[in-house]
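Every protein chain except one is present and positioned as in the full complex.
Chain IDs A, B and C follow the sequence of writing; residue 1 opens each chain.
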Amino acid sequence: MTDLTVKISSLTLKNPIMPASGTFGSELAPLLDINRLGAIVPKSITLSERGGNQTPRVCETDGGMINSIGIQSKGIEHYIANILPSYQDFEPPLIASISGESIEEFENLAERLDREPSVAALELNISCPNLRDHGQAFGMSADTTYQLLGKVRAVTTKPLIAKLTPNVTRIQDIAEAAERGGADALTVANTFLAMAIDTESRKPRIGNVMGGLSGAAVKPLIVRFIYQVHQATNLPIIGSGGVMNGQDAIEMILAGASAVQVGTATFIQPNAMNTITDEITDYLVRHHISAVKDLIGQVNLD
Amino acid sequence: MTDLTVKISSLTLKNPIMPASGTFGSELAPLLDINRLGAIVPKSITLSERGGNQTPRVCETDGGMINSIGIQSKGIEHYIANILPSYQDFEPPLIASISGESIEEFENLAERLDREPSVAALELNISCPNLRDHGQAFGMSADTTYQLLGKVRAVTTKPLIAKLTPNVTRIQDIAEAAERGGADALTVANTFLAMAIDTESRKPRIGNVMGGLSGAAVKPLIVRFIYQVHQATNLPIIGSGGVMNGQDAIEMILAGASAVQVGTATFIQPNAMNTITDEITDYLVRHHISAVKDLIGQVNLD
Amino acid sequence: MKTFNAKIMTNQSVSTRYWQITLDVSAIDMPVQPGQFFHIQCGDAWKNPLRRPLSVYHYNRELRTLEFLYLVKGTGTQQLTLKKKGDMLNLIGPLGQGFTLPEQGALLLVARGVGVATLHALAREARSENKRVHVIISARTPEDLLTVETLTHIGATVHTVTDEEETSSVESVRSLSEKLIREEGISAIYTCGSRRLSKLVQELADEYQLKGELATEAHMACGIGDCYACACTIRKGNQLKTVRVCTDGPVFPISQAVLQ
Partner (left out) sequence: MKTFNAKIMTNQSVSTRYWQITLDVSAIDMPVQPGQFFHIQCGDAWKNPLRRPLSVYHYNRELRTLEFLYLVKGTGTQQLTLKKKGDMLNLIGPLGQGFTLPEQGALLLVARGVGVATLHALAREARSENKRVHVIISARTPEDLLTVETLTHIGATVHTVTDEEETSSVESVRSLSEKLIREEGISAIYTCGSRRLSKLVQELADEYQLKGELATEAHMACGIGDCYACACTIRKGNQLKTVRVCTDGPVFPISQAVLQ
């Protein structure tokens, strides 16, 4: 029997595969076996209602895509009343991704969700390139990250997962700041600030000019970030960016990830997460490895 | 008649297409019409002889490649005695890329090359991810960039092109520092620090563990950096990263580049630069644009 | 709604810029409504990760074939043209909200360009229920006028207007439409493919108190309601609301359309 369980702080997941926030919803139920996921991660939620960004909100690039959804949300009360219950019949633990425009908003969101038993952990989206001007994000500053984590830590006992941005000079500094501030785990990472121009119309291919790049193209950068963060902190890492198949997931686990999120691949094939889980099992069987957790950080450096 | 000329500071190039340092050599002569290039950019040169990094030094990723050559060089005297003369029969101006391990080394290199009439401009490689530990580079700090440019500016009157690193939180700050320090132009950018692991052997696919990602995969990130730098400075920009065809080059020019470097594409097709130049002409003709310089920074934002 | 593979029976050009593809969907049992769409993997999923939405051109319940009529526009549709008879195509669908027929009276369909692909399925449905159908097809050139024969063949009355013949101005289409509304007992009006014509149809539906529906387009990622890529603004009462074209649409009551 192959053991796929992994731990993210106090949470035990039945396997390392979970959706990336913003690319998943209960609408997938007819196309994907949601009960086979390691966790459920709904779209990031904001305190009050937000309309999201201008269209077009997505465009395709070679081996990837740029999105500038900008967190379209109906606010936290609607989330608690409607979104959380829509997952109550599924087995996997639910990680709620929260996104504030200020540290106070993060605090308020965490405080509000602390009371919800159906929320197993919080992912703090301190890295959305689509919320503030020109791709600015809280996670670009170690100081802000430290402060933000500290404030949120004070209002909830739920495991806190800080989702880092890759748009930084030294991700190790941000990771350490998050750890010091009280994070229990880190998602590495959100999307890369990117831009594409249609040469025929000479217009940006995203209504909001810039957006976040995801997909296969970014994987070698994310693997590097995971490796750097794993060297810099002791926190469990959730890899996020460019996973298309089981090998990609194993690659991130070898680099130091305990779990792996899948986003863009779900747009390509709605059941990608199930396939990837099967491919991880195949890999373990083929290599006579009994537990996936034995591979975490086991890249062979000699 | 279509006008392909562009200016990089005091240099007029007959067209915007030039090689990216490290991907070009006179060995290409049988496969590429070197006289049709806008400029010649040989491999970065260091002060003294260097052996370069461990093998494997290259690996393939989806839509790109990672390299960790690490500036293998025979030193500046060999460069002046052998490399510069090997290009003397070609028409395009030669931009010498220099790479130091300290600010003093950059100074010495610039001083030495200032006396060489065959050198039209200097590109300062302050961004190589393969020289120092863990991908550190001078260009990651605005202060260091400012100081380095200032020192080099003091010893040469040749146009100085600072080659920026994309591995930073705010490239605008580095661009401004380079401008204040005395740069005449900016190359945007060098490669992205990246990593890949072979899941079968569990070893890094690059001998040096990490290396620099280039190729089609990085283009949406480079287009964004060009756009940001173009907004932050008045310096001419040379785009570098992921250009595979004439449309890619036009995209960078619309984002703000005056010229464009081609690296990885030359490994795919040795005559890629000639083809790309032809495709730029085709584009201009098809759109009834008489001069390519009229497109610089002309992305349509309304 | 499911993800499935279907074998390509034919895939060929029907005019300079348009292609038609027919799939064998005999293994799939599904109700498909006119106005609904499928989300299609057109090429190499690595280079082109995003699927492309195409609305049903014709679903033949008896032969169990599914057809799309598509404009060759960018990389995705270009790659679709490379697929050959016998190749498999991966689809998700049927997706979205389709058209609804009027209880009684005739239909007026106002299509521009490839918008006729979407309305063609509606015309078939209406004709199968023996409703009278008038179709105004607008295009750049007479060669770009699509499916005129097929529509005529199933008993719809087709009126064509083109830019080249200078018959396609909004005013011309307005007077033609008004004439049809007055003379042909039109009770419902439908449109797809042009913002200007949508505006016209919105006005006509309002003026003549007709049932009116519009099929919209938006760039999509998931196609099933998860990602909010396909947001569009509609008017509900006197409130503006952001909805998802893929699940709340692509067909909306024309009165809800916000057409700047």
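By definition in this document, a residue touches a chain if its C-beta (ideal position, glycine included) is under 8 Å from a C-beta of that chain, and two chains touch if they have at least 3 such contacts.
Bear in mind the structure is a predicted one, so any value in this text is a computation, not a measurement.
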* subunit C residues touching the omitted chain (full complex) -> 44, 46-47
* Structure fact -> Interface residues of subunit B toward the undisplayed chain are 22-25, 27-28, 30-31, 43, 51-52, 55-60, 62-65, 67, 69, 72, 215-216, 244, 264, 266-271
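Note that in this section only the chains that are shown with their structure count from here on.
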* With chain centres set to the mean of the C-alpha atoms, which chain is at the far end from subunit B? -> C
* Structure fact -> Nearest to the mean of all protein Cα atoms is the Cα centre of chain A
* To do: Return the distance between the CA-based centres of subunit A and subunit B, expressed in whole Å.
  => 33
* To do: List the centre-to-centre spacing of subunit B and subunit C in whole Å, with centres computed as mean CA coordinates.
  => 48
* Would you please write down the residue numbers of subunit A that are in contact with two or more other chains? => 62-64, 216
* Return the residues of subunit C touching two or more other chains; collapse runs of consecutive numbers into ranges. => 46-47
